[in-house]
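Sharing a structure below in structure tokens format, with a few things to ask.
Only one protein chain is missing; all other protein chains are in place.
Chains: A, B and C, in written order; residue numbering restarts at 1 for each.
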Amino acid sequence: MTEASKREIMIATIAELLRGVRHVAVGAASPIPAAGAMLRRALAEEEATPPVRLSILGSVAHNFFTNGSVELFDCAGQGRIDAFFLSGGQIDGQGNVNLVGVGDYPNGKVRWPGSFGSSYLYFVVPRVILFREEHSPRIFVEKVDFISAPGASPEGVYRPGGPSALLTGLGLFDFESSRPGFTLRSVHPGHSLEEIRAATGFSFAHEPQPPLTQAPTPETLALLRGRVLDELAETYPGFAAELAAEITTTGGD
Amino acid sequence: MTEASKREIMIATIAELLRGVRHVAVGAASPIPAAGAMLRRALAEEEATPPVRLSILGSVAHNFFTNGSVELFDCAGQGRIDAFFLSGGQIDGQGNVNLVGVGDYPNGKVRWPGSFGSSYLYFVVPRVILFREEHSPRIFVEKVDFISAPGASPEGVYRPGGPSALLTGLGLFDFESSRPGFTLRSVHPGHSLEEIRAATGFSFAHEPQPPLTQAPTPETLALLRGRVLDELAETYPGFAAELAAEITTTGGD
Amino acid sequence: MSRPPPSTRDQLAQAATFFQSGMSLALPVDYAGVSMALTWPLLASGTKDFDLVCVPTGGLQADILIGAGRVRSIETSAMTLGEAGGAPCFNRAVREGSIVIRDATCPAIHAGLQAAQRGAPFTAMRGLLGTDVLAQRNDWRVIDNPFSDAPDPVVLIPAIRPDLALFHCPLGDRQGNVWIGRRRELATMAYAARRSLVTVERLVDDLFATEETAAGTLPALYVDQVIEVPQGARPYGLWGVYGGDLPALKRYAAEARTPEGFAAWLEEAQAEAAGIRGGAP
Partner (left out) sequence: MSRPPPSTRDQLAQAATFFQSGMSLALPVDYAGVSMALTWPLLASGTKDFDLVCVPTGGLQADILIGAGRVRSIETSAMTLGEAGGAPCFNRAVREGSIVIRDATCPAIHAGLQAAQRGAPFTAMRGLLGTDVLAQRNDWRVIDNPFSDAPDPVVLIPAIRPDLALFHCPLGDRQGNVWIGRRRELATMAYAARRSLVTVERLVDDLFATEETAAGTLPALYVDQVIEVPQGARPYGLWGVYGGDLPALKRYAAEARTPEGFAAWLEEAQAEAAGIRGGAP
């Protein structure tokens, strides 16, 4: 079997971050998180641990909500969603997420779509995984221009949820809400601490020599390239084809 | 055609009280109000005035709600229900309604089912018709023992709705929220002001010689005994049979 | 009633793992899917001190639980056997002061459950001001509407989060989804409750097979166990499926008028449910 590609490592990392969840929700346009969640579901079956439920928003086939688009938020508010993914146009060192735009609100120089449900879900989903493949100082800033969702909240604010990790194309960070701030947990193969430092606009804690992000075991990789790729192809045919092509040609990037 | 029976007069009176409504809701166990509402719907068609919608709660056939038992209340809160009927174990001279019981709450000597939706609907439905066929001082009291729903509210309380009339087996009253209190508008044929006074535990305004409650016109009576009786038989077969029997045997009581 | 197959009986017996003393139980209104079938394993479990939440009114099932001495408190907008009259055990318990009664009004119960559905701590509602319903509820609050310039008192209802919702509906499927149709208060109950235990008339293969059936389906996510119990609402009817058994309700109303009469009725009903005799309770 060829080695794991960088995307496969990210997918396997997400599956690892989702260990123990019962229900994970994924946005329709998030193939890597969806793949990670599908891998976690498959692993749970292999390991005979409690089944994992996966809701892909906007999908007709993988969506078992029947109460309209409010149900995701209600469900999260009831504590029935254990994990969710969030991205951001800007993410800062305090875990604040900006989905609205750059510059002075409201008429800044760049306008993004908007906060969607982040201003709520970030508060109530216990394990929010920040995911952004691109890793650059434009995205990872010292301080966001607009807080769509804050990384941490003062005492007294109802906050059963919040960020647990940040995964990028370069590395994996843990979030500590007590500080609040990020700690680099591992660097993806082919990258370095120095590269991550240069690409990150905020300071973060790290060991002097952070370890490499763990590659999936051969068993996990086989599951990903077999069952999970098949499942993925149903909902994300374009992405699944890309992933399959990577595997057969380079075995990595 | 035989003369209108007392029940037919009450039904026609209700149809008159409902003039101009677009949507009236009726409880499942209220055949006389339902008959009045059906007669109003039929009259609106005859008179080519805007159609009248009738929701009979708890009925499968005459219920077009699809959002469970909350929909009646939501619908009323939206201002989409123009008229509703309310009865009471006690009704007092201020229009207060008691559906809970007699004596000291909660462990009084008589317990009735409870307030149902009255504590809300009485506030938001513009034309609530109080209806109780039995007319006795036990029911029509000076002051209710428990206020399930108040007849009037102080200034500043959101109150687009409230009682508009009280119909009993003896007569018809108007309610004036400014006083607040009842005015006897008419006495049903066969009864008298003195009889009503003796049967009513609260004082009410009245003309020295209140008129008789108007009997339905022959056209209205024909509609009631034809189409409305047929409609009624679908939902209230027992009541419709009783009504039909009254018509053919005595032509009244 | 056709005798339930052994698997149903076993499943009903297993359902006992859901029952704990001191639980709050959400029960639906009489015409909208009462799981009468679950009444017997609930009683057999020996659990008690229930806080009942009737959605939004209660009837036979709640009255039996009260008569059997299992109820600590009841929140309801009404207790009635409908055409069969008042709820005898409830009325007796209220007179004797042996249960705590939290009189409500229908939309307040819906509002409280919907607040729990949304994960909100409370919600606002109109009406109620000047009622003794409000005056007696020290767990409700009145605030001045902060969006209004003029004084505008508004009642706040706290979220109602029952421990367990029990109900019966027409269909369930192999994945644990159940079809509630238009009776969406059953969904609200399940959303709001920590767990739900549901009996169904019959099991089908897949309620998500078509968008038509999916539209009236409560997903398995909110349903902890589904048990097939044909006629599981009897003697109540099931909305749109079968009518109620008024003579049976009237018989209950008459017999339960005294504690002794209730005890006799209950013994007979439990024996019948246990399959010792034929016929439904």
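As a working rule, a contact is a pair of C-beta atoms (placed from the backbone, for glycine too) under 8 Å apart; a residue touches a chain by one contact, two chains touch by 3 or more.
Keep in mind the model is a prediction, meaning the values are calculated, not measured.
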| item | value |
| --- | --- |
| Residue touching the undisplayed chain, where the options are C:Gly130, C:Pro162, C:Gly216 or C:Gly237 | C:Gly216 |
| Options C:Ala13, C:Ala120, C:Leu203 or C:Ala271, residue touching the unrepresented chain | C:Ala120 |
| Options C:Ala44, C:Val100 or C:Leu156, residue touching the unrepresented chain | C:Leu156 |
| Residue numbers in chain A that touch the chain omitted from display | 29, 58, 60, 65-70, 73-74, 77, 99-101, 105-109, 111-124, 146-150, 153-154, 156-158 |
| Hidden partner interface residues of chain C, rising order | 107, 111, 114-115, 118-126, 141, 143, 145-148, 152, 154, 156, 158, 170, 179-182, 211-216, 240 |
| For chain B, residues in touch with the removed chain | 23, 53, 64-67, 73-80, 124, 158 |
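Quick note on the criterion: only the chains that are shown with their structure count from here on.
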| item | value |
| --- | --- |
| Inter-chain centre distance, chain B versus chain C - centres from mean C-alpha coordinates, in Å | 30 |
| Numbers and ranges of chain C residues touching at least 2 other chains | 187 |
| For chain B, residues that touch 2 or more chains besides their own | none |
